[in-house]
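Sending over a structure as structure tokens; questions will come in a sec.
Of the protein chains in this complex, all but one are displayed in their positions.
We call the chains A, B and C, going by the order they appear; numbering starts again at 1 in every chain.
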Amino acid sequence: MANSWKEWERPLLDLEDGVLKLKHLAARELDPAKKAALEKRIEDFEERIRSFIEVKYSRLGPWEEVLLARAEPRPYTLDYINQILPDFRELDGDRRFGADHAIVAGPARFDGQPVMVVGHQKGRDIKERAYRNFAMAKPEGYRKAIRMFEMAERFRMPVITFVDTPAADPGVESESRGISEAIAASMLSMFELTVPVVSIIIGEGGSGGAIGIAIGNKVLMMEHAVYSVIPPEGCAAILWRDPGKKAQAAAALKLTSASALEFNLVDEVIKEPFGGAHRNAVEAGESIQAAISKYMGELQKMSPSELKEQRYQRFRALGIFETE
Amino acid sequence: MANSWKEWERPLLDLEDGVLKLKHLAARELDPAKKAALEKRIEDFEERIRSFIEVKYSRLGPWEEVLLARAEPRPYTLDYINQILPDFRELDGDRRFGADHAIVAGPARFDGQPVMVVGHQKGRDIKERAYRNFAMAKPEGYRKAIRMFEMAERFRMPVITFVDTPAADPGVESESRGISEAIAASMLSMFELTVPVVSIIIGEGGSGGAIGIAIGNKVLMMEHAVYSVIPPEGCAAILWRDPGKKAQAAAALKLTSASALEFNLVDEVIKEPFGGAHRNAVEAGESIQAAISKYMGELQKMSPSELKEQRYQRFRALGIFETE
Amino acid sequence: MAKVMKPGEANGGNFVQCKGCKKTLFASEFKDNLFVCNYCGHHHRLTWRQRVECTFDEGSFKPLDTELVSVDSLQFPEYAEKHTASVEKLDQNDSVVGGIAQLDGIDVSTAISDFTFMGGSMGSVAGEIITRALERGAEQKMPVIIFCASGGARMQEGLLSLMQMAKTTAGVHKCREVGVPFIAVFTDPTMAGVLASYASIADVIIAEPRCLIGFAGARVSKQAQVVKAPDDFQTAEFVFRSGMLDRIVERREMRGMLTSLVSMFGAHLREGTNG
Partner (left out) sequence: MAKVMKPGEANGGNFVQCKGCKKTLFASEFKDNLFVCNYCGHHHRLTWRQRVECTFDEGSFKPLDTELVSVDSLQFPEYAEKHTASVEKLDQNDSVVGGIAQLDGIDVSTAISDFTFMGGSMGSVAGEIITRALERGAEQKMPVIIFCASGGARMQEGLLSLMQMAKTTAGVHKCREVGVPFIAVFTDPTMAGVLASYASIADVIIAEPRCLIGFAGARVSKQAQVVKAPDDFQTAEFVFRSGMLDRIVERREMRGMLTSLVSMFGAHLREGTNG
């Protein structure tokens, strides 16, 4: 069982690396025959890549979905913002304690219309990962989000949230500044909104840290994102006292987009490009844009009070139980 | 020029001390003649006290008012609460960072009706003074106050605030957690209230720290309280580069209750008992109770929107300028 | 062996051992003292039935929503067995019991979390009962009091239990909209998904002394930080200093405190009376 996306995709990554090298060679090859041979080899490689992806991605288990959701080259919130939300002006500060770079937020334009954007932000290199605290927001992050939600309400702007966090920051400082209150208050402030809210789980939907900004009128989920009440490692540790049984735990937790859709916990799963969003960020962005467009269009036909009521009813209905 | 209330009242305090000792003696004296003589002396002393107070208190300058406002034995917020606001249940916490004991807050009953009370609290002994941070609230204190104002609004409770602070806490920690924002946000939340608010300056009305919780529909002021944009010491230091000229500064700043009333900045000055509130806390409490009763009675005839509008207009009108 | 009374054992004339100081206590005195040790003040965990007895006007509690039963939707390993065992052992359907009760004659909507039932964890049934208690308060204009005692969301219901955080928060939203006061009482322990949802956004939060209150398991959060945790990290006392609690109230004072609060904060709901 692979422990990381890189490990799991290793043979595929090697092939893709090979293709790149061959293309480099082909570009500099002057002899037409040799060039043709190289191009034939490239075609072969690409065919192998295609079938490799087809096979590998048709057999994705829950644990592999976890690895994919966590994959470093996956598009992050700011990648989508840069692609589909022009005029983004990042704003910051909780007006209470600090700046939190695990969540980015600010106004932008979507389909030409002003919207408010809030999303977890992971870091791609070691330095940015530290700066972003691995997208684990502290209370400051959620309180900044609340401030943005309140502005969206006052200025009648639809809200788009991107969810991509392993968890809220669980440290001593987070606790002492009320991370629990911050998450709950953020959810509460989203329930109070009378503007349309679309939330998209784009990568890791990690527990309270995720749902803290995921109270949408519509909640969408990328095909290879995961959404879970507890990380599989933690679940395995509790259940079998063995964090190594994370694949079993991932299966038990039903954390895939397919399961979330099956239980009606998300409204739509956004199909990812062939081989995952990390293979074609632009196409992934376009799919997200299309999905947001569609749902924003629906939501904007509703009145402010209908929007609040629909959001309430949407979450109010979640849960499965029987009546004796 | 006296530097403290104790210094200024020294001769008077000595006389009062003398009376106490004589009374003690008289109580134990069995010989009727000697007892009568003692009682005569007590009467003489008390007469001297009365005339001493009459003279001294009729010639109060602004600086003496500052000393009186700061006098340690003056009744503090909790003294008034204990006397006139039964069922007080202290609540705490800003839900953000910490507990702040420079401000006390919670529901209580006034004239039988539930009200929300918020007030600065000084400490009487060294230990309590440290615990109360000399009634200099940090951001946490004002954010607790905001939470109480919001509850008062939701639960339709009139608000009573007691103002008694030298200033908001000016320390590095206060700044780093946004003391300015906290004060301004507290004022803003008071402007948003649609329930009656009565604020009473009971001792020191120190600058932003004071006005942060003093946005009442009616603002009352105890006779020997002061209310100022800057402490006289600070003003003297800026104006004459000599903090020692604090008496001149106190005069220049027009910080007495009489001046505040003259400029229409407070709605009523509550007369203090003979010799100051510290000589008869119960009578002072009764006067406050009567004043609050009167104004609450008036305010409760107004609709929620009228209350908000009246409070807005009250503060909107403050300021003196001419038109060219 | 250390043993805390179970429901119904209190009148058996047994002795019990305090979980705090390990001293032996007379069961009858212990019960009269509301299950608080009179040597060390340790507040022992209560079952929901004990909580009702310690808190509300005698005989005023009426359980509601007792017809709701859990479903093992995920077919989660060992869940059905564990759940069934708890149901049979404790004679209750799930970890939270909802209902209405009175405090000095004032009607309140309530829900009581019981740690003895699967660690008080919040799954679909618990979330539904809590949400209904909040909605009932909002609709019938009764103050809401919820007693929390929970390790957090119920892992065995997966994402469904995460959604209970949102659902119960939605319930609080309904109370806010109509000005119905919501008081949360944190008892040992109040953790994770329960703390990070409806519990922390109560209008007033009262905790029992020294109870455990935290977002992450203490192990996790101590690992996660360079900052040293204070000795009383994740206790009510620490959480109070952090500004998250209104008061720490001893159990013997709790009824009085709650009565006073619902009387004053709920006065505007009781038309024609003056509170």
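By our rule, a residue touches a chain if its C-beta (ideal position, glycine included) is under 8 Å from a C-beta of that chain, and two chains touch if they have at least 3 such contacts.
All figures in this text were calculated on a predicted structure; none of them were measured in a lab.
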Exercise for review: Taking the whole complex into account, name the chains on display that the unshown chain touches.
Suggested key: A, B
Review point. Which of B:W5, B:Y227 or B:Y295 sits in contact with the chain that's absent?
Key: B:Y227
**Study point:** Residue touching the undisplayed chain, where the options are B:R74, B:K122 or B:R177
**Key:** B:R177
**Study point:** Identified contact with the non-displayed chain, of A:S4, A:Q113 or A:Q300
**Key:** A:Q113
Point to revise | Candidates B:L15, B:L60 or B:L265 - the one touching the absent chain | key: B:L265
Review point. So which bits of chain B touch the chain we can't see?
Key: 168-181, 183-185, 187-188, 191-192, 207-208, 210-212, 214-215, 227-230, 235, 238-239, 248, 252-255, 259-260, 263, 265, 312, 315-316, 318-324
Point to revise | chain A residues touching the omitted chain (full complex) | key: 87, 89-100, 107-109, 112-114, 140, 144, 151, 154-157
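The rule is simple: only the chains that are shown with their structure count from here on.
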Check your understanding: Hey, what chains does chain B share as contacts with chain C?
Key -> A
Point to revise | Chain nearest the global centroid, as defined over all protein CA atoms shown | key: C
Point to revise | chain B and chain C, separation of their C-alpha mean positions in angstrom | key: 40
Study note, to complete from the structure: Rounded to the nearest Å, the gap between Cα centres of chain A and chain B is 54
Review point. Between chain A and chain C, what is the separation of their C-alpha centroids in Å?
Key: 34
**Study point:** chain A residues counted as touching two or more neighbouring chains
**Key:** 176-178, 181, 185
Exercise for review: Could you check chain C for residues that touch two or more other chains and list them?
Suggested key: 176, 200, 242-244
